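What you see is the complex with one protein chain gone and the rest in place.
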Amino acid sequence: MPDYTGREMMAIAAARQINDGDIVFCGTGISMLAAMAAKHICAPSSVIFFETGAVDSRLEEVPLAVADSRVMYGTAVNGSLADSFAVMQNPWTGRRVVGIMGAAQIDPYGNLNSTVIGDYSRPRVRFSGSGGACDVASFVGRTIIFMQHEKRKFVRQVDYLTSPGWLGGPGQREKKGLSAGGPAAVITNLALMGFDTQTRKMFLQGCFPGVTPRQILDNMSFEVDISRSREIAPPSEEELRILREVCDPQRLILN
Amino acid sequence: MPDYTGREMMAIAAARQINDGDIVFCGTGISMLAAMAAKHICAPSSVIFFETGAVDSRLEEVPLAVADSRVMYGTAVNGSLADSFAVMQNPWTGRRVVGIMGAAQIDPYGNLNSTVIGDYSRPRVRFSGSGGACDVASFVGRTIIFMQHEKRKFVRQVDYLTSPGWLGGPGQREKKGLSAGGPAAVITNLALMGFDTQTRKMFLQGCFPGVTPRQILDNMSFEVDISRSREIAPPSEEELRILREVCDPQRLILN
Amino acid sequence: MNNAEDKLLDLTAAVRRYVTDGCHLSIGGFTINRNPMAAVYEIMRQRVRNLHLYAHSNGQGVDELIGAGCVAALEIAYAGSGRFAPTCIRFRKAVEAGTVAVEDYSNYQMTLRFLAGAMGLPFLPTRSALGSDIIKKWGFRASRRKSDPRLPNHKLVVIDNPFEGWGNAQRLVLVPAIQPDVTILHVQQADRQGTVRIEGLPFTDVEQAKSARHVIVTCEELVATDRLREEPERNQLPFFCVDAVVPVSMGAYPTACYRHYDYDPVYLNNYRQAALDDDRYPDYLDEFVYGVESHEALLDRIGIDQLSRIQADPRTGYAVGLDRR
Partner (left out) sequence: MNNAEDKLLDLTAAVRRYVTDGCHLSIGGFTINRNPMAAVYEIMRQRVRNLHLYAHSNGQGVDELIGAGCVAALEIAYAGSGRFAPTCIRFRKAVEAGTVAVEDYSNYQMTLRFLAGAMGLPFLPTRSALGSDIIKKWGFRASRRKSDPRLPNHKLVVIDNPFEGWGNAQRLVLVPAIQPDVTILHVQQADRQGTVRIEGLPFTDVEQAKSARHVIVTCEELVATDRLREEPERNQLPFFCVDAVVPVSMGAYPTACYRHYDYDPVYLNNYRQAALDDDRYPDYLDEFVYGVESHEALLDRIGIDQLSRIQADPRTGYAVGLDRR
């Protein structure tokens, strides 16, 4: 079994969640690597798509921001922000989009905080804010979330609900007026978490090699069902080769 | 005094209404000729602007429709319809737009009908419909209207109010939520009609050479104030040369 | 809408698959420019019926579809073909005869309605038409609207500005989104995947396409994907919005296609004469539409002499000095 880092495992686990034909909304960092890798691993006709308006970028080098000039090269269309978010809010195209995003906090229903820790009017810690995350979470068919598995990040209630997940549970999104889509998976440095289709609550879908369900629970501030957990296959040599040699040879994101 | 036709007089009279710096919204036909002539006569830095999205077209030949390929050549921007109407609804640019349009009927407040004669649900005569006329009339700083001077066209009440003029009189546009602008002039085959700044009612501003105020009244279904009428200067030789040789040498619109 | 690498289809098959009796159809272009005429004629030849047609200011395409009896209902801002027909003639006759139901909007309202559909919104606001009969008079009655789930319950809705005068507006008109079953465009260039490049004015083609469930693109030139991607700034529609790509040379004829050919004044004048005369109109249809089996056959009938007269000048994009009387 080849050696690999936690970040590499995360990127591969996310790439495997992408289906052929998906339109993949990428944020900055590891989500871009996952989308780049997916095109070589399992989803050759998935489309890499940025909120900045770039459609199907030819990523010869890994971008360091969604507005990096590298996303503008060889695209089908270089649209505007207004165009890109309309693709996601549009029912025909939006349901085909899978959004990949990170956050500072997540709750059992996949609601995300990327705005503040503490009180909004007097925050203890201020983050970047929503960017396009709230929009993507509101509109698209499916979202995949990257998180570090830590107690302070997996919380009962987020300090600020930036990006709507399943809100308070079944039927809540429809009631509020959001799309029928929602969080499908959380990929952490330890595990793959899913959301129960009945309760919309997070559960442990699988542990990364060498990780126990107990470790998962120890790193969260709320309980999740661990009964359905299975071990996730480690990255194959081919998957690692693609990630390291094709996607990020300079290890700009992987390090 | 040179010979000239009624249509030539109309085009020149309209051209003279255009101020340097105006953004001139043109419809099809004689309004285009007026805008083309104005650039040579009195408003060299006026901008010819089409609802189709063409800005500052280089009109080497007269277009026969606002979507004629001739409006696309040498423009500053070839925008979309969404762009062009936003220029007019936008407060900073919209107030600088003068719209030129025609209609089938007009009432004393400059409200226009270009939709039907008779009942809307069972029309006796059907016309093209609003196109951009209603939008322009709703948004811009000033409109100029072309009409044939006939009783059936100058009516007490239009059969269908397609494009709002001064509606029912002073303050009505603001009350309904329209821009502060409105009809400034009506140019007919006989005369130049203005709108009183107090009452917002149409009045006779001037007769074309050889036309009497009596003739004007005989060709309208409502009374207008004729006390302020003065004779309009005929087209100069230079104005006619521009119109005939520069703007429409094939006489596609002038005939 | 899909990403399949190759969406090439022939026109007969594309129309048969997506343009069915009773469907809600939108066609691109404006008056006498870039109407998808090859597709329009194919729809006529396939005798599609009861179309619910959306356009903003589409002239020739709308008039021909109405003339051939394909259209039951029409939502439109302007039915005219410039100097060739200030009001479209078969349209006028059909409305006066009561054989086509019409709902009138302004041009910007129709644009916003397609844009709302493209944006996935139920409506967009504007200040256009406040105080006008466009708001007061409905072409489709309330009862008809309520009983048809494919029509919004209201033609337009006027609301007070919830931001209390912000933006210097007291009142707004909300225009309901359009989501056609299919939109058909004719464009200058496309690749096999469906990425589209329009030259000159795009009109509302892009919004019309993005609002639709299915999109057929006919194009003058089928271009290699790599070539289109050398200048993505000039492309307007990404491939995932498009279902079928149909190369059709002179596919907008007799309307114009910027940088390729001009409108044909001879054809349009001839059409006007036929359209004005109820006795002659069936002969026009027989000769130029039903009596030819394809757009190529129509162009053959017109002949190379006339077609060469309307070829675009490479400098200006239209036929300089063309006799347009």
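For reference, chains read A, B and C in written order, and residue numbers begin at 1 within each chain.
Heads up, the rule we're going with is that a residue touches a chain if its C-beta (ideal position, glycine included) is under 8 Å from a C-beta of that chain, and two chains touch if they have at least 3 such contacts.
Quantities reported herein were computed from a predicted structural model and do not represent experimental measurements.
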For the chain omitted from this view, which of the shown chains does it touch? A, B, C
Given C:Ala116, C:Leu130, C:Leu228 or C:Ala244, the one touching the chain that is not displayed: C:Ala116
Among C:Thr12, C:Asn161, C:Ser249 or C:Asn270, which residue is in touch with the absent chain? C:Asn161
In the complete complex, which positions of chain C touch the hidden chain? 116-117, 120-127, 152-154, 157, 159, 161-164, 166-169, 172, 174, 176-177, 179, 199-200, 233-234
Considering the entire assembly, which residues of chain B contact the chain that has been omitted? 21, 23, 45, 47, 55-56, 58, 72, 74-79, 86-87, 89-94, 96, 139
Where chain A meets the left-out chain, the residues are 28-29, 51-54, 60-61, 63-73, 78-82, 85, 89, 91, 115, 120-135, 138-139, 160-164, 167, 172-179, 250, 252-253
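Note that in this section only the chains that are shown with their structure count from here on.
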Select the category (line, ring, star, complete, other) that matches the graph of chains linked by touching. line
Among all other chains, pick the one whose mean CA position is farthest from the mean CA position of chain C. A
Could you please state the distance in Å, as a whole number, between where the Cα atoms of chain A are centred and where those of chain B are centred? 56
Residues of chain C touching at least two other chains: none
